[in-house]
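Just one protein chain is left out here, and the rest sit where they should.
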Amino acid sequence: MDSALTDRLSHADPIVRRVTLLSLLDELDPDAAEPVLIAALEDPARDVRLEAAKALEAQDSPAAVAGLLKALEDIEPAVRAAAAQSLSAVKNPAIGALLLEQADNADAGVRVAIFRALRELRLPEATLQALKALSDEDAHVRREAVAVLGWLKAHSALPQMVVLATSDLDAEVRRAAVGAIGFSAEALVSSAVQSALADPDWQVRESAAAVTGKLGLQTLAPALIAALTDSHWQVRLKAAHSLGRLREGGAVAALCGLLFDPVSNLRKEAALALGEIADPASIDPLLEAASDPDPDVRKAANLAYCRIRALLNLV
Amino acid sequence: MAFNPIDFPVKVNLDACIADKGCTVCIDVCPLDVLAIDPATGKAGMKYDECWYCLPCEKDCPTQAIKVDIPYLLR
Partner (left out) sequence: METQNIEVDILVIGGGTAGPMAAIKARQKNPALKVLLLEKANVKRSGAISMGMDGLNNAVIPGYATPEQYVREITVANDGIVNQKTLFAYAENSYAMIEELDSWGVRFEKDENGDYAVKKVHHMGTYVLPMPEGHDIKKVLYRKLKQARVDITNRLVATRVLTGPEGQVAGALAFDCRTGVYTVIRAKAVILCTGAAGRLGLPASGYLFGTYENPTNAGDGYSMAYHAGAELSGIECFQINPLIKDYNGPACAYVTGPMGGYTANARGERFIESDYWSGQMMQEFHQELAGGKGPVFLKLNHLAEETVANIENILHGNERPSRGRFHQGRGTDYRSDMVEMHISEIGLCSGHSASGVWVNERAETTVPGLYAAGDLACVPHNYMLGAFVYGRLAGESAADYCAATEFAAIDAQQVEAERQRIFAPLTRGQGLSPAQVEFKLRRLVNDYLQPPKVARRMEIGLRRFEDIRADLQKMAVSNPHELMRAAEVGFILDCAEMAARASLFRTESRWGLYHYRQDYPERNDTDWQAHVQVRKDRSGNMQVFKRALEPYLVELEEAEKKVYRQLRIQPRQTNSSGDHYGV
C-alpha cells in the first residue's frame, strides 16, 4: 500500500476516509484490501463503518465474517443492516456455524438476513434454529425460517410448518409455508393444503391450488373443483392447471364452463387442462374454443383437441 | 446545473455531493462518461448531454445526492 493511500485512510476528515474505502477494492488486491476494510468496521465515524460493511459483501474469510458479525452489534442501525446484508451474500458453508450463533440476534432485520444466508447455504444443521424461529415474533423472520426449512425439505419440520400454513397471522407466512410443505404428500400436508384452499387470502389459496397439483393430492379434487369458482381468477387458473395434472375426470364440466370465462388467461389454462384429462366430452367445447378471439387460447384448444384425438385413436 | 443552465437529466444535490472530498463514484460508473467534476464547485455534474437514464450514478452514490430525470425528448 502506498503512503498516499495510508494517509487518506487515517485522514482526520471522516468523509475522506469514507471516500477512500469506496475505491479501495479498485485500487488494491482483494487480499490487501480485506484487513483494511475489517479495521474500518471499528472506525469512529458511522459512514466509514457503513462503507466498510458494504464493501465486505460476500467476503467469506473467517476474519471478514467475524468482523461483520461483530458489526451486527453496531450502535447504528444502518451499519447493522449493511453488515447483515453483506453476510447474507456469503456462499461459503464453512461459516454456517458462525451465522447460526446470530440466529437469535436482538435485531429482527439481522435475524432475517441470517436466515436468508442460511437458506442459500442449505445447511441441515440450521434446522433446529429455523424450527425455533418459526415462532419468532417478527413475521419476516418466520417467513425466512420457513424458506430455510422448505429449501432443506426438512421432514422433521412438517408438523410445525403445517401449523403455520393454516394458522399463522401473517398471510405471506401462510403462503410461503403452503409452498414449503409441498415436498411431501403425507396426510398432515394434505389436510393443511385442504384448509389453505379455503384461506381468506387469495394468494394463499393460489399457492395451495398449485401445491395440490404438484403433489398429486387426488383426495383434494373436490376442493379444487370448488376453487374453480373462486372470486380470484388467479386461483381459478391454478386450480384448473392442477386438475389437469391430476387428470381429474370429475372436473370436465366445470372446466368446459371456464373455456368461456372473460379472462383469456383462464380460458387458455382450462383448455390445456382439458387436454390433459382427455375426456371425449370436452371435444365439442374445445372445437368451439378453437375459434376464440385470443390466439393463445386458440393454440391451447387446438393442442388439447389434437391430444385427445390422438389418445382416442390409440385406444 | 453544475456546468450549464440548461435542464439536463442528471440532477446533483450540491450539498450532499462529496466529490470535492475525492469521491468519483458516479463519474466512474456512468457508461456514457457524461459526468465530471465541475471545476467551479468541485462537485459532480453533467458535462455531456448523452444520458441513457440507466441510473447507476443515482443508485451507487454513497450520499444519495443524485436524481435522474427522464430526458425531456422522451418524457
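Each chain gets a letter, A and B, in the order it is written, and its residues are counted from 1.
Rule of thumb we're sticking to: a residue touches a chain if its C-beta (ideal position, glycine included) is under 8 Å from a C-beta of that chain, and two chains touch if they have at least 3 such contacts.
Bear in mind the structure is a predicted one, so any value in this text is a computation, not a measurement.
Chemist: In the whole complex, not just what's shown, which of A:His11, A:Arg46, A:Arg245 or A:Arg298 touches the removed chain?
Modeler: Of all options in A:His11, A:Arg46, A:Arg245 or A:Arg298, contact with the hidden chain holds for A:Arg298.
Chemist: Who touches the missing chain here, A:Gly67, A:Gly150, A:Gly213 or A:Gly275?
Modeler: Result: among the candidates, A:Gly150 touches the missing chain.
Chemist: Tell me, which residues in chain B touch the chain that this view leaves out?
Modeler: Missing-chain contacts on chain B: residues 28-33, 47-48, 50-56, 59-60, 68-71, 73-75.
Chemist: Using the touch rule from the top, list residues of chain A that touch the missing partner.
Modeler: 25, 29-30, 57-58, 89, 91, 119, 122, 146-147, 150-153, 176-180, 182-183, 202-203, 232, 234, 237, 263-265, 290-291, 293-296, 298-299, 302
Everything below uses one rule, namely that only the chains that are shown with their structure count from here on.
Chemist: What residues of chain B sit close enough to touch chain A in their complex?
Modeler: 18, 21-25, 28, 62
Chemist: Quick check on the complex: what are the chain A residues that touch chain B?
Modeler: Against chain B, chain A makes touches at 8, 13, 15-16, 18-20, 22-23, 47, 51.
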